[in-house]
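A single protein chain has been omitted; all remaining protein chains appear in their positions.
Now for chain A:
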Amino acid sequence: MALTDPATEASRTATRPEKGRSLWTDARRRFLRNRAATAALAVLVLIAIFAFGGGFVAQYERDYVDFTLIGINASKGVPSFETGHYFGTDAEGRDLFARTVQGTRLSLLIGIVGSLVAVVVGTLYGAISGYLGGRVDSVMMRIVDILMSIPFMFVLILLLVIFGRSLLMLFIGIGLISWLGMARIARGQTLTIKNKEFVEAAIATGVRPLTIILRHIVPNLLGIVVVYATLLIPEMIIYESFISFLGLGVQEPNTSLGSLISSGASQVLNGGGEPWQLYFPLFFFVATLFAFFFVGDGLRDALDPKDR
């Protein structure tokens, strides 16, 4: 259409209801304009596809030992499409592709579980503490202070040693630590929100405190909670890989990026000629962390009301 009738154009814009721009549409626009963050998000999607779909591509099970390669691992275990070992094999002759897929998946799961716990427990804890204020607040926050000053990695390892090194225990341990920082942040934000008019109005109309927290406070915390939860994921991934690096994490046949990096590193440092055993897990580890940091950063720029 070359020409538009100015009259109909005007009436169209007039009748179309003005669409409000919510916080979230605004934030999405700002996020998409941030090129580093969108690229990181794309990388993250690829990594997730790799972690959750890679199992269909892998030619071997993660704990299948390829006996044909024994003794000639360094020359025949190299990454290649012909043998079906896309990432080569590890020192025991197991398919590194399948193992990296599984390790990456475990890392992502740990990160997501940890930050979910933080979102649910930490947000509620912080919101309740901040909203109630006074003595309850200071007791609740003192508890967080005390828990935070305990070197949790040691307690977590103690936990794993005593109750066995299972995936469930790892999730529980990570969940125990992750919510503390979130609680502090949510509380701080709640303190500023609770003096706003809409909360006063809710109090005046007789809404119960718990409902106020859930309906009026928590939704307004979401922006900062999302940002912090995203930045928490790489932290949780590092925790888990740290434990696995020491050999105290999940047990075989399960594996994790931390233990893959550990065995790859010892392979390389003992003069082994199989450096891919370090490079592939290391690449996925670093790429995952990088992507999460940039996405978190982009989200902060998009959602943080201070930087408008």
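One rule holds for everything that comes next: a contact is a pair of C-beta atoms (placed from the backbone, for glycine too) under 8 Å apart; a residue touches a chain by one contact, two chains touch by 3 or more; residues count from 1.
Everything that follows uses one rule, which is that contacts and distances are computed from a predicted model.
So which of "Benzoyl-CoA reductase, bzd-type, subunit O", "Ferredoxin-type protein NapG", "Cytochrome c550" or "Oligopeptide ABC transporter permease OppB" is the UniProt name of the chain that got left out?
Of the names offered in "Benzoyl-CoA reductase, bzd-type, subunit O", "Ferredoxin-type protein NapG", "Cytochrome c550" or "Oligopeptide ABC transporter permease OppB", the absent chain's UniProt record gives "Oligopeptide ABC transporter permease OppB".
Touch as defined at the start, partner being the missing chain; which of A:51, A:96, A:174 or A:261 qualifies?
Selected residue, touching the omitted chain: A:261.
Using the touch definition from the top, which of A:159, A:172 or A:207 touches the missing chain?
Going through A:159, A:172 or A:207 one by one, A:159 is the residue touching the chain not shown.
What residue numbers in chain A mark contact with the hidden partner chain?
142, 145-146, 149-151, 153-155, 157-164, 234, 238, 241-242, 245-248, 258, 261-262, 265, 268-269, 271, 278, 282, 285-286, 289-290, 293
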